[in-house]
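Right, I'll just put the structure down here and ask away after.
For this depiction, one protein chain was excluded, whereas all remaining protein chains were kept in their positions.
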Amino acid sequence: MFLVAVIVMIGVFGLWIHAMNRAGDDEDDARAERLQNRWIIGGGLVLPLTSMAALLAFGIPAGHSMLPLPPEDGVALDIEVTAHQWHWDVYYPEQGIRLHNELHIPANTPVDIYVTSSDVIHSFWVPRLAGKIDAIPGHTSVLRLEADEPGDYRGQCAEFCGRGHAHMQFRVSAHSKTDFETWQREASRND
Amino acid sequence: MMRGDHPIHLVTGLTLWFAWFLAIYATLSVGCAVAPPPVATGALTWINAAIVLMTVAMVLLLGTLALRCWRGAPQAEEGPRPSRFLARVSAAAYLVAAIAALVVGLPTMALPPCT
Partner (left out) sequence: MTDSTRTDNPAERLGQVWRNPPGLGALSVVSHSSLGLRFMVTGAFFFLVGGLLAMLIRTQLALPAQTILSAEVYNQFFTMHGTVMMFLFAIPTLEGMAIYLIPKMIGARDLVFPRITSLGYYCYLFGGLIILSSLFLGIAPDSGWFMYTPLSSQQFSPGPGSDFWLVGITFVEISAMAAGIELTVSILRARAPGMSLRHMPLFAWYILATALMIVFGFPPLILASILLELERAAGMPFFDVAGGGDPILWQHLFWLFGHPEVYIIFLPAAGIVSTLIPVFARRPLVGYRWVVLSIITTGFISFGLWVHHMFTVGIPQLAQAFFSMASMVVAVPTAIQTFAWLATLWTGRVTWNLPMLWILGFLIVFVAGGLTGVMLALVPFNWQVHDTHFVVAHLHYVLVGGMFFPLIAGLYYWLPHLSGRMPSERLGKPGFWLTFIGFNATFLLMHLTGLLGMPRRVYTYEAGVGWDWLNLLSSVGSFIMAAGIALIILDVALHFRFGRKAPRNPWQADTLEWATDTPAAPYNFISLPDVQTRHPLWDHPDLPESMAAGKHGLAQANHGRRETYGSDAITGRIRDVIHLPGNSWLPLFASLCLAVVCISLLVRLYPVALLGVLGAAVFLLRWGWENGAHPKAAPVCADEPSQPPLHSRTCDGPGRWGMVVTLLANGTLYLCLLFGWFYLWTASPHWSAPQVSPVSLTVMVLAGLLLTGVVATYYRIVHRLTAGDDAGLGPRLWGLTALGAAHWVVLLYATLSAPLAVTEQSHDAMLLVMLMYLLFHGLVATILTALQAWRVRLGWVNRALPYEPVVLRPFWGYTLGIYWLSVVVFLLVPLTWGGAA
């Protein structure tokens, strides 16, 4: 996208500056009109429509693959997250685990985060793992996350929610399968 | 239908487009709220069918209006009324609306409605 944008920009700017410096034409009206229509149709119609078609051909499948649809094999792990001013409550419904400002997930496994809010609108976002989803009171929305590698990933609130918005971070720790099972056992026992 | 050089034609096409746009969005939203089809059916649902139908109908309507306006344009401007200008620009506006409906409606063929 960036590359195409840069090419288009350089093209348009270059043409504009050249056009300004150019001496100008003395064409008869009919020929001039044909020439002008070529500019308008070529630049105004063909260029944007083909660029957008290319963009969408890439984009729509990409977006579709990010949806929380049932995974091909296995089952996604469900986690419920409730946003508050100004912290995150995390709950694993199946295991009964409760956490505060942190999530633990197994790597290479699809995870479905069910997000809602108890007060104002927030937004759940782990930049390195997925797009964001808004936490809206009265509604629950689902975000599909999958970490390719174990590690710690920073998350933050991404919808302005008042005084503490800038300090509403959380952490997502992805573990290998065995490490996650260990963590899960420990966490259930502690609850 | 009014004569092709009535200025209302400048805006009728895109107004119809906007009404269609609201209609398909409403159909989708209300349909998913009251009777969502099972996820497994993908894009082959009654909601998608309804939207595709509305889209095709609108594209055909707008295309027809575009053609009629274009054909009704006089060869040159005669007199104070800018008939050729109005008819040609209106025809183009109908065509634009038709294309915009086609483009916006296209994803309905591939995407499931309610996820």
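A and B are the chain letters, set down in written order, and residue numbers restart from 1 in every chain.
Operating definition for what follows: a contact is a pair of C-beta atoms (placed from the backbone, for glycine too) under 8 Å apart; a residue touches a chain by one contact, two chains touch by 3 or more.
Note that this is a predicted model, so its numbers are computed, not measured.
> Quick one: jot down which shown chains the absent chain touches.
Among the chains that are shown, those touched by the missing chain are A, B.
> Hey, which of A:95, A:109, A:141 or A:173 is the one touching the hidden chain?
With A:95, A:109, A:141 or A:173 as choices, the missing chain is touched by A:141.
> For chain A, which residues touch the unseen chain?
1, 5, 8-9, 12-13, 15-25, 27, 32, 35-37, 39-40, 42-45, 47-49, 51-52, 55-56, 59-60, 62-64, 66-67, 85, 119-121, 123, 125, 127, 130-134, 136-139, 141-142, 154, 156-166
> Can you list where chain B touches the absent chain?
Where chain B meets the chain not shown: residues 7, 10-11, 14-15, 17-18, 21, 24-25, 28-30, 32-34, 48, 77, 80-82, 85-86, 88-89, 92-93, 96-97, 100, 103-108, 111-115.
Convention: only the chains that are shown with their structure count from here on.
> For chain B, which residues count as touching chain A in their complex?
Going by the criterion above, the answer is residues 39, 107, 110-111, 115.
> Please give the residue numbers of chain A that touch chain B in the complex, ascending.
Residues 60, 64, 67-70.
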